[in-house]
Structures are given as structure tokens and as C-alpha cells.
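A single protein chain has been removed from this complex, and every other one stays in its place.
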Amino acid sequence: MSTQSIRPVKVKRKYTRSSPGSVLYQSGDTIVLCTASIEDGVPPWLAGSGKGWVTAEYNMLPHSTNRRKRRDRDGKVDGRTTEIQRLIGRSLRAVVDLERLGERMVTVDCDVLQADGGTRTASITGGFLALADALYPEFRKTPPAEHPLRDSIAAISVGIVNGKPTLDLDYEKDFAAAVDMNVVMTGKGQFVEIQGTGEEATFDDDELAALIKLAKAGIKQLTKIQQESLGKQWPLA
Amino acid sequence: MSTQSIRPVKVKRKYTRSSPGSVLYQSGDTIVLCTASIEDGVPPWLAGSGKGWVTAEYNMLPHSTNRRKRRDRDGKVDGRTTEIQRLIGRSLRAVVDLERLGERMVTVDCDVLQADGGTRTASITGGFLALADALYPEFRKTPPAEHPLRDSIAAISVGIVNGKPTLDLDYEKDFAAAVDMNVVMTGKGQFVEIQGTGEEATFDDDELAALIKLAKAGIKQLTKIQQESLGKQWPLA
Amino acid sequence: MSTQSIRPVKVKRKYTRSSPGSVLYQSGDTIVLCTASIEDGVPPWLAGSGKGWVTAEYNMLPHSTNRRKRRDRDGKVDGRTTEIQRLIGRSLRAVVDLERLGERMVTVDCDVLQADGGTRTASITGGFLALADALYPEFRKTPPAEHPLRDSIAAISVGIVNGKPTLDLDYEKDFAAAVDMNVVMTGKGQFVEIQGTGEEATFDDDELAALIKLAKAGIKQLTKIQQESLGKQWPLA
Amino acid sequence: MSTQSIRPVKVKRKYTRSSPGSVLYQSGDTIVLCTASIEDGVPPWLAGSGKGWVTAEYNMLPHSTNRRKRRDRDGKVDGRTTEIQRLIGRSLRAVVDLERLGERMVTVDCDVLQADGGTRTASITGGFLALADALYPEFRKTPPAEHPLRDSIAAISVGIVNGKPTLDLDYEKDFAAAVDMNVVMTGKGQFVEIQGTGEEATFDDDELAALIKLAKAGIKQLTKIQQESLGKQWPLA
Amino acid sequence: MSTQSIRPVKVKRKYTRSSPGSVLYQSGDTIVLCTASIEDGVPPWLAGSGKGWVTAEYNMLPHSTNRRKRRDRDGKVDGRTTEIQRLIGRSLRAVVDLERLGERMVTVDCDVLQADGGTRTASITGGFLALADALYPEFRKTPPAEHPLRDSIAAISVGIVNGKPTLDLDYEKDFAAAVDMNVVMTGKGQFVEIQGTGEEATFDDDELAALIKLAKAGIKQLTKIQQESLGKQWPLA
Partner (left out) sequence: MSTQSIRPVKVKRKYTRSSPGSVLYQSGDTIVLCTASIEDGVPPWLAGSGKGWVTAEYNMLPHSTNRRKRRDRDGKVDGRTTEIQRLIGRSLRAVVDLERLGERMVTVDCDVLQADGGTRTASITGGFLALADALYPEFRKTPPAEHPLRDSIAAISVGIVNGKPTLDLDYEKDFAAAVDMNVVMTGKGQFVEIQGTGEEATFDDDELAALIKLAKAGIKQLTKIQQESLGKQWPLA
């Protein structure tokens, strides 16, 4: 498979009826159920500020991997999970104007049904769709300039696999990657997060530049898919 | 809707590819993803016994209900969850010959994607299908008389709603029920579990008899659905 | 020992002085200390409702069994304990009119000093006595029609042991039972809970009927013992 | 009541049958159930050393106090409980020759049924009796010089109440005490522990001397009671 | 080294700038960082009483001992830690007039950077200095008779090592001690705490007297060091 193209993406919006935003997001063999709800009120440290909050939780279902993964039920959410859900929340907040949101709390749950690499980036890209759907009923008549959503957001992984800059790593490529980078960007092409890690390896300026370029191309395609999926809802006219 | 018939059931087997048994089981608006895997080895207290074990975990996704439910991440699985997953495990074990299973461990995960009443009975009925699929590769050539599966198993809820014995309670009926009973039976029509509870109410012998009769009729239909779904795999010839 | 009679019961009321209801309840070699207290106020979800609440906790002392049982101190109350204390609470609430109780909270603690089977049913039967004693001072002048206690409640186990329906299982019989059923009934003979389980076994309609009949006979005797123990306090005139 | 005498003591040995040492120890209105068992094997850090271990757990039943005390079930045993059970264990070990005990583990559980001050000292004094009973079957033929028990042990509280040195504080006196001291001594009159605390107060040399003298007198009486209770079992001939 | 003298003490006040009281206290090779802060408000059980509170936390850094000690991060603070921090808090409160403190909460943290015996007594002696510094800004103009500090407090360990009463035990001596005693006294020479323990050993009246005498001499020296360190701040004129 090409190292320069993203994996096929499938999006099912309104997957379940119990939450206002419910998106089954599939990228290759990675499947994430992203659901979002909105409720009045905010965490204690924001009460009275007039600002809202967006938070995310990330979870892999036990059988999402070939070897069953234990549930996080013993009061110790593992470090990887914590990092990922903090990243998802931060990324989604980057395109939300919390003051326009008002004292409301949006919770986006990303439950991985099947994992084949790129679950955190799929959670961000799919999570944005669930977020947009959850906000839609309440803000459908809000003019774009006052709408809490300022932009769309999407994410992709890139890495150096067998010495070659590679886009959208599945599990196998991720495992083989010497350098692994997750890039989060807005629909308008601004960076929100760059997290690059040498896995028992290092990288230089040229490699950094190549990875960034590849990621930008991937995000562009994802942004288009998000746009088509949301249809008339997006972009805010 | 009738008080004497079961809700429409949809079954998608092989829903995900990462576990050998993966069944999306839908009963009315209740949707449960039942996945099962089998691994060598048993819990310490069975080691060396030659017997296997079947266990189940039950979980509601946060957005499976209209009001988002917190994840069980603080080390305190709530009492209801504990009771339900013990019930599912016990029910599935009732049709498994643990000695024929040998020192293998089957884990059945029941993750509720959408909850509209009857999630525990859906988990048992759908969980049996996942169990059967997980066992299939390893035992496909085992003659029925030596096969670990001795029978099929299914479950249904019944209750007294507005004074009337009622089959297969959805959330609204369950909420209104004065008496609530879950019945687990084998395909051959033997009881495995009866759990009847007066919810701030009581019941007498006649009501007990009516509920039991209704449950038996419901289980019969579910057994047929299971049989059709498994096709040539079931019954063991 | 007969399979049709209950084990000898001893009741010591006012066993300790530190709680208003304090009953040492002994059934055969099973000894449970049931204590109850009443305090003003209710859990948050009932505040302002005008209704009270009754809750129960169940605990086996470490040396109540032949092999010392670890205390539930690591933040994980085991599943069996959780199920049992939920059952006890639900059973006791079945005979309490929570509105007449008013915004009061009754807590019934059932601490098993010695376990020889039937600890959960002994906890219900003895717990009712502790509950009655705890309510007595506050409601002694309340006319029966306005008294929070509507009926008495008792529980017994039945099972199929060596193919034979058997009443009031001690540890040895319980261990040997193919089917195990706990029945909770009011003094007036209404069912509150039926929990029947095939332990790696199943049962049919006839066996169900035989077990129910046996349980009703046992509960009748327990109800009489409760009545005699409470003396003039019961029944509410 | 006198400030110079101990409260009346009642001892019931063999209170339950499920543990080899089972003593209901009552001092005034304080009632502690002390049970002890012995099992083969030791904690990992003693394995292979040839030495045994004695450990204690202390617990107040929820209704042992006038205001119900929550159970230690959330994984946080409170600091007071921890201190007390460490004290009990250390005190009992002071009279046990761990090498003669061999690789055995004795666990002494002290469950307070009713608390009226002095529960920790009652646990030590009663716990010794349970320990002696638990060791008896295994060591009944062991000559005294090789017996794991080297001496008896007992404990008493003293304090300065209303400016006056006072023996064996009940709850009310303990509450009023400016200085509170627990003294643990062997039957032969040696100190094992002295824990004296000024409760928002201090004390001088003379007060210290008076408290020590009083404690010694109290321990002497308790030692005699222990001796009478154990009868022919003690002292080791 | 002498058995009758204390180890060399070094005190660095204002060690860090982020807390008002910050003292690096070194006694021999034992180094404790004692920091204290004061904030408005008190724990719930004191709210509205007009009284303040002083609490302490004790912690050994993982590499403070030769064999790295695990952090207390699993929700189980070990028993020894709990006992020590309760002792430190109680000792400091003994010289604080909580009513004069008013509804303020002082927290003293004692983090052991290097442990060579006597960490709890160093924490008390150094903790007093941090406490004094934390109170200074708020009460510098308060006349002594109304100042919350009524006296200074210090602590020292004594023990019987190789049969000989010994002052200020380092790790090696502590390990070898048959009897181990911690004594906490005020600057004016009153006892606050005496905790003497026979470590698998016992002690008699003469030994008790010798230990107490030695401790008093040690505390006297520590009190002088505290006084010199605080300079003009102490004693309150």
C-alpha cells in the first residue's frame, strides 16, 4: 500500500439514538464510536465564568485488539489512555470558542471498537463530527460569527518506516516506525498539536520537514471528508 | 405494542475482526456488542484441574443512555454491573461442559452501545452466539457428544406492568413494572435462572405462574432466532 | 437431618446497647449480628422528597469461616457481598412505607460471626427484627395504619440436593445442591424475591413448584418465630 | 466509680466454632470478639527463614459506637485503625518466640462489637487468650522450654482525668483525659510498650511516675484473670 | 561515637521560596525538608468553631534510603507513614493555641531527602521551625500572650543498644536497639509524647528511667539550637 495516501474512511453519523452526536468513524480497520452530549453547567473551577468546557474520554473495548485488553476498572487508568484523552480534549477545544459555548459542558466519548493503528487521530477526526452534531440543535440558528465552532479539526499520524516518511500508520507500520508523529490541524491549515517521538531512535531537520509536509496533505483530505459528511451543516454559512 | 410478544431482534455476527466471536445483538432499541475470545490457561484456582472457565464482563458505554453514565474507572464497579456480569457468566457456564472445554478460558464481553431495557438478557442471548463463534474454530471437528457446548441459552425479562403480565420490557415498561423477572432457559427448555423481584411491591402464586409461562414462550422464539443465525453451526449435528 | 424442616433458630434482641436495634440471630450454626440505627436525613437523591430510605450492609467476619476470609479493605467489595447486601436492603424496603418513614435513613448492618450456610436469608430474617426495634422508639405511638412497617419479612433457602427438594440448606447441603433458591416473603405470604440458580445444572417446572412450596412452609415458621420474639410489639395492634 | 480499679472483665472462650481461638472479651461495656487461627506458611519476606509470624487486625463494627461508623471499605483504612492493629500485633509478638513457632502464620482478629473506651487494650488482653487457644492444639505436648509462648501479655490504659491519675478509662473518662497512656506488659512484669500522649496538654516527671505505677497494678489484675481463664493450659507447667 | 550526645545538627531556613516556612533540617546524615504554609479555612468538622488546625504530612523520597523505596501512589499509605505523620501533627499542635490561631489551617510537609535514623524526630524538630516561620508574617505584631505559639517543641530518639541506654539513634543503632523510644518535649521541659517499644524485647523500670533522663538532656540541646536558629523571632519577647 502507498506510503503517501490515507486509508479509506467511512463515516456513519447518528449511529445510536441515545446521544445527540453519535458517529461511527472507520479508518482502514480502525473503528471508533465517537459520541457526544451537551449538558448545562461546567466543572467547579469554571462556574460563574460564563465559559463552557469540552472534555473527552478515550477507551479501547477489551476485544478491540487481537489480544484482549483488560478494562480500566481498578482505579488506574493507564498512562497511555490518560495522554490520549487529554490530547483529544485539547484538540477539540482548539476550535471551540468556550465563551460562545456559554456555561455548558460537552463530553465526547471515543470508544475504540477495533484498533489497527491511529486510534487517537481517528478519535479526534471522528470526535469533531460528533461534537458538531451535539452542538447543532442548540446553535442551528446562531450566526457563524457567534457560533462556538470556529473551525474544523482533524488529525493524522505520520512516521519514518523503513527509512521512508509514511502517512497514516496502521498497526503494523506503527510498530515498525523509527519515528512516530501525530499532527493535529484545523480545517484552515493551522497547527494545533505536533507530537513527534523517536522510538529508540532520533530524527533530523530534513526528516522533520518531510513528516510535516506529509501530514498537511493527509489532513487536507480528512478535512474534505468531514465537510462532505456534515453536508449543509458545514461550513457554517 | 403487544404485551405478549418479543421485540424485533437483529443479529450481526462477525461484526469486528479482532475477536473470534463478535456479535452485534439488537433487541428493539437495545444494542449490545458481544465479543468473545478463548485463550489457553485458567484462573489459578482451576490450574491443574483439567477444567476450563467461562467468564463475562458487562459494561454500558457512557452514551448508551440518554443521560451520560460515568465510566467505572474509579476502582468501584457498581453493584448493578457486578450482579449482571455474574449472572451472564453463570448463565453461559450452564451450557458449557467445563471438562470438555479443557484448561481454556473464554471471556465474553458485553458492551452496551444503546440501552432501552433488557440489556442483561440481550447480553446472555447475544453472548451465547459470540461464545459459539469463539469455540467454533477450535472444536469444529469435535463430535457433538464431546463438544463443550451442551445446549443453547437465552434470556428474557417479564414483569407485571399496570397489573398485567408483560413480555420483554423496554425501558419505559421496566420503569413502570411492579414486579420484574429475568428468566434464563436453555434451548431444550430447562430453567437456569429465575430472578423475580417486587419493586416496592409483592406478588402471589398466580402472578408467578403467569410470568413463568410468558417467559417460556419468549425464550422459545429467541432460541429459534439463535438457531437461524448460527445456521449450519447449530445445532451440533 | 430432615430435608423438610428449618434449622433451630435462636434470637437475642438488645444484644449490644450501642444501637437501638441489635439482634443476635442464630440459625443452626449460622450466627449473624444484625444491628440497626435510624438517623435524620436521607441520601442526596431523596432530599426534599419527604421519603425515607432503608439500606443494608453485609459482612462476614474473617474468622466466620473455617478458612479465614480477608477483610474487604482494599476498596473492592467482592461481587457476592454486593449482591447480598443489595438483596437484604431491597427485601427490607419491601415492607417499609418510605413515605410514612419520612426523611429518615435506617441502616441495617448484618455481620456474620459464624457461617454455616444461609447467611443472607438469616440476615433478612434477623435484620427485620433489628429494623423493628430501631423503629420502635420513634413510632411506638403511631397507629398501625400510619406506621412505616406494613408487614414482616423473612427469607429461607431451598434447593435440590441429591435429587431431592430440601429446605434451609446448611453449608454442606448448599455445596451439594444442584439447584439453589432463595425466597423472600412477607408475613402475609406474598413473594418479594425469588432467586433460583442452577449451579452447573438446570431445573424444570415440577422442581420449581416443589421448591416454592417448601419455601413457603419454611417462611411460615420463621414468621411465627419473629412474632413471638417481638411479643407485644408485633403485630402492630 | 473508683479511679484506682479496673472495670469488671468477662471472658467467654470458644465463642464461635469456626476458629480455633475465639474469645468474647468484655471489659465494662467494651466488648471485643478476638479470634485467632494458625496456618502453614509465612509472608514472602520470612519464607525460608524458619521463623513464623503473628499479625493482628482490628476493626470496629459499624454499630459498636453510638453514632454508626462507616466500614473501611473504600481502600483507606483510617490512621487510627492502622496504628492500633500494628500495636496489637507488636504486643502479641513480644511474647512469642517466632523461631519456635516455625514457618506458621497466626492471625488474630479483634472485632469490636461495642466500644466504651479501651478497645485497643482489650484487644491485646483478649487477643492473647485467642492466641493461646489457637496455638494449643498444635503445641499441647511441647515442653514449656520449647513452646512458642514465652509469657502472657496484657494491656491497660491510664490517664490524667480532672488532674487525677486514673486507671482503665472508659469512653467518658478518655474523652475528659488531659493525658492518655497505654501500657503493655508481660505477665512477668516487663514493659513492652508505653505510649503516652498529652492531648493538647503536657505532663511532667511526677505524673509520668504515677501513671506507670497505676498501670502496673492494673496489668497485674488482668494477668490473674487471664491465668484463671486459661486454667490448666496456663502457665505452661 | 558517644552514646550520650546528639548528632551534629544543621539548619537552613528559607530553603525554598515557594512556601513561607521552608527549613532544610539535617541531623547527622538524616536530611528532612520541612515546609509549612498557612491558609484560611479549616476542615469541615471545625468550621464555625473559631479554632484553627495544624496538620502534617510525612514522606520519604524514593532514593532517601539505600534501597529505593516505592512511592505511596497506589492509594495505600503504609502504616508506618500514617503513624509518623499523626505523631508529627499531634506534637506540633501541642504548642499551638488553636483558638488564637483562628480559623486557619497550617500544613507542615516533612519530606525526607536522606534517611539515617530519627526521621520522625527530625521532622518534629525541623517542622517546628517551619511552623514558626509560616506563622511569623501573620502574627509578627501579636503580643506573646496572644500569639498562637505557646512554646517550642523538639523530639529525640533514645534506645537500649547493646545493653546500654543510647541517645539519638542513627540507622545502624536503631537497627541494633532492643528498646526504642521517641520522646517529644516542649522547650519548657514538659512531656508531650513518650513512645517506647520493646522490639522483640522488654524493659524494666530502671531502663525506663535511664532512657527518659537521656532524652531530656538531648531535647535541651535541640531546644537551644532551635532558639539560636530563630534568633530574634524566638522566644516571643
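Order of writing sets the labels: A, B, C, D and E. Residues in every chain begin at 1.
We adopt the following convention: a contact is a pair of C-beta atoms (placed from the backbone, for glycine too) under 8 Å apart; a residue touches a chain by one contact, two chains touch by 3 or more.
Just so it is clear, the model here is predicted, and its values are computed rather than measured.
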Missing chain: touched chains present in the view: A, E
Hidden partner chain, touching residue among A:52, A:118, A:159 or A:196: A:196
Given E:31, E:122 or E:135, the one touching the chain that is not displayed: E:31
Residues from chain A at the interface with the omitted partner, ascending: 75-76, 79, 82-83, 85-86, 90, 93-94, 98, 181, 186, 189-198, 200-205, 208, 212
Contacts of chain E with the absent chain, listed as residue ranges: 16-19, 22, 29, 31, 33, 35-37, 39, 57, 59, 61-66, 68, 71-77, 107, 109, 111, 113-115
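Methods note: only the chains that are shown with their structure count from here on.
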Given chain B and chain C, the chains that contact each of them: none
Approximate Å spacing (C-alpha centroids) for the pair chain C, chain D: 34
Distance from the mean Cα position of chain D to that of chain A, given in whole angstrom: 60
Junction residues of chain C - those touching two or more other chains: 74-76
Topology of the chain contact graph, where touching chains are joined (line, ring, star, complete, other): line
